[in-house]
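Note that one protein chain of the assembly has been removed; the remaining protein chains are unaltered in position.
All chains are identified by letter, namely A and B, in their written order; residue positions are counted from 1 within each chain.
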Amino acid sequence: MAENNKFEVENLDLFYGEFQALKSITMDIEANKVTAFIGPSGCGKSTFLRTLNRMNDLIDTVRIDGEIKLDGQDIYKKDVDVTDLRRRVGMVFQKPNPFPMSIYDNVVYGPRAQGIKDKKKLDEIAESSLRAAALWDEVKDKLNKSGLALSGGQQQRLCIARTIAMKPEIILMDEPTSALDPIATLKVEQLMEELKKEYTIVIVTHSMQQAARISDTTAFFLMGELIEMGDTNDIFSNPKKQQTEDYITGRFG
Amino acid sequence: MQSANHKRKNIIEWFWKNLFLLMATVSIISVVTIGFFVISNGVKPFFGPSSDTTIVYLEKFKATDQVRLDGELLTDFKEAFPLTDGEHTLVYNTPQGEETINITIDSQNEDPAQTAVFSDEPESSKLDDSVKYTSILDIKGETPVGNRKVSVVVPEPAYSVTDFLFGSEWKPTALKLYGILPMILGTLGVTIGALILGVPIGILTGVYIAELAPKRVAQFLRPAVELLAGIPSVVFGFFGLMVIVPLIQQIFGLASGTSMLAAIIILGVMILPTVISMTETSLRAVPNYYREGSLALGATKIQTIFSVTIRAARSGILTGVVLGFGRAVGETMAVILVAGNSPQVPDSILSSVRTLTSTVALEMSYASGRHSEMLYAIGIVLFIFIVLLNLAIMRLNKKAGDH
Partner (left out) sequence: MSRKTKDLLMKALIMFSTIFTVGVLVIIIGYIFIQGMGHLSFDFIFGSAETGGIWPMIVSTMYIVGISLAISVPVGIMAAIYLTEYAKQTKFVSLIRLATQSLAGIPSIIFGLFGLALFVRAFGLNVSILSAGFTLAIMNLPVIIRATEEALKSVPQSYREGSLGLGATKIQTIWKVVLPSALPGILTAVILAIGRIVGESAPVLLTAGVLKDLPTSVFDGGRTLTVHLYLLAQEAISPEDFQIAFATATVLIIIVLVINLIARFVSAKLDKTKA
């Protein structure tokens, strides 16, 4: 079991100045599975997600206690190269955020930042990533067009392609479909089905239906605490904690 | 009672509203009036001769002198007397005795030297033809400085716009040549040089304040930049004259350090605040999700700034650059003090250079007639420069809107 864990989190506390946003979170995230974080807004699920690739470093007032291990290595240790960590742990955001540059330049942004200059190699990466993100057929004739000219759903798949291009081990998704219409959402969800064969996916979602549809494991957060975590079917059909049941039934009923 | 009060209130509302409207139109009125006065003065040289007829001026004649022009006794010597083409006689009676000179006017003659010809001039006088379109008879007076002068000024023909814009000689007083090519090139050279120096430094400083500086440092830097913007341009010029100019003179072993390089350095510093604050503002306006997106892809902070953030802010930064360009083109006094101001096409960065604005400020105080109108014409050229720049800004903003 332990060998199959990608992330091992132990007693994680997170403070925004005086405010404690996460309270002693302990969880394991399995490889090649889709793990979903659910909970009411402000419960800390996005904050927790952002500790996994240290995006919270960007906020000056954030302080963290506890341990997060990726493949057994503490990612908050002093000698960890944050950029390398973020390359291994990719992230897709709530709002599609393609850069103001061409589709091609967006996709190869990460590899280029790593110093890859070979045009042929970059072309290969671009094509394979766009194919993996199921976007290739739609954009192959307009790779030089601005990424901002795509539709919302396409933009989000472009952001996923951009993340895949770095060959990450894990993809973190922060409510990736909340800004999309139902059809675009469906496409992104189908894409996740494909992606989980190769990657470990952690997704924060506001929609319990989505969590139920796509995830293998679900974790329920409330007021900065991890209330319950387990097999998705169990959580939704047979929750062990009262708060989980209240939340789920409150939403479904 | 109620309705009278209501009516009074309505009148008051109407009054203020229209007063406000009137004040708002002052901008339009000002722009139109400025345009009218600068353009109406500035286009004159290109649409007709500088005057309708040839004119005679008398200088330093005394009240006791008697002067007859074509037999008519002149009373007020300060007046200008118009002359038709043909033969004229001028008789003057001074304490030295009576003299008669003939003046032949042929204002249409191709050769400017032949447009006004004096004949039978007395020995006590000499003819001065050094000023084009003007013939001056210098009559020896009782004292060495008491020379009386008779100036015959024939109309200058309409000046060609091409000669104005592309003529390389600016000799407005003696030769009546009004070529502003040296000044156009001077302005462009100095401005572009200032941009090359000031833009990278300005952008990088803006990047530091907006993206890297700790809050405290940024809070100290911002007022410092404002202060730099507030220093009067004459003070910049004076500093340049006292420090930069001697430095250039020493380093390059020149006779004089006033040069294009000195002007570039001073202007480069003067455009810094504009570029810095526009860069800072537009970087701050870049949504954080661009930075997060890039960092999440494993880019470093610096890579993120240079490949995503600056790119997302580019229209604002470019606007800052264009505004800096405008400031540099329009700057006058600081440049005059350090640039040397000789109206020649500069052949190196160390040669003396003169800008369009400098020419106006340097010569307006003594220019008259066509020379003065030509300075207004320079104003039109500056105007066109600025309009083109503003169009560029508008296009940039439109382009930014497309994204």
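The rule is short, and it goes like this: contacts are C-beta pairs under 8 Å (C-beta built on N, C-alpha and C of every residue); 3 or more make two chains touch, one makes a residue touch a chain.
This one's a predicted model, so the numbers in the text were calculated from it and none came from an experiment.
Colleague: One chain isn't shown here. Among B:Thr33, B:Ser160, B:Gln250 or B:Ser348, which residue touches it?
Modeller: That would be B:Thr33, which touches the missing chain.
Colleague: Thinking of the whole complex, not just what is shown, which of B:Ile105, B:Leu337, B:Val353 or B:Leu396 touches the missing chain?
Modeller: Missing-chain contact among the listed residues: B:Leu337.
Colleague: Given the contact definition stated above, which residue among B:Thr205, B:Ser282 or B:Ser315 touches the chain not shown here?
Modeller: From the options B:Thr205, B:Ser282 or B:Ser315, the contact with the absent chain belongs to B:Thr205.
Colleague: Which listed residue, B:Leu69, B:Leu241, B:Val353 or B:Leu396, touches the chain dropped from view?
Modeller: Reading the full complex, the residue touching the unseen chain is B:Leu241.
Colleague: List every residue of subunit B that touches the chain not included in the displayed model.
Modeller: Counting over the whole complex, subunit B touches the hidden chain at residues 9, 12-13, 16-17, 19-21, 23-28, 30-31, 33-34, 37-38, 41, 200-205, 207-209, 212-213, 221, 223-228, 230-239, 241-243, 269, 272, 276, 300-303, 306, 326, 329-333, 336-337, 357, 360-361, 364-365, 375-376, 379, 382-383, 386, 389-390.
As a convention for this text, only the chains that are shown with their structure count from here on.
Colleague: Need the CA-centroid distance for the pair subunit A / subunit B, whole Å please.
Modeller: 60
Colleague: Within their complex, state which residues of subunit B touch subunit A.
Modeller: 287, 289-300, 303, 307-308, 311-312, 314, 403
Colleague: Okay, in this complex, where on subunit A does subunit B touch?
Modeller: Residue list for subunit A touching subunit B: 53, 55, 58, 83-84, 86-87, 90-91, 93, 95, 97-101, 109-110, 112-114, 146, 148, 159, 162-163, 166.
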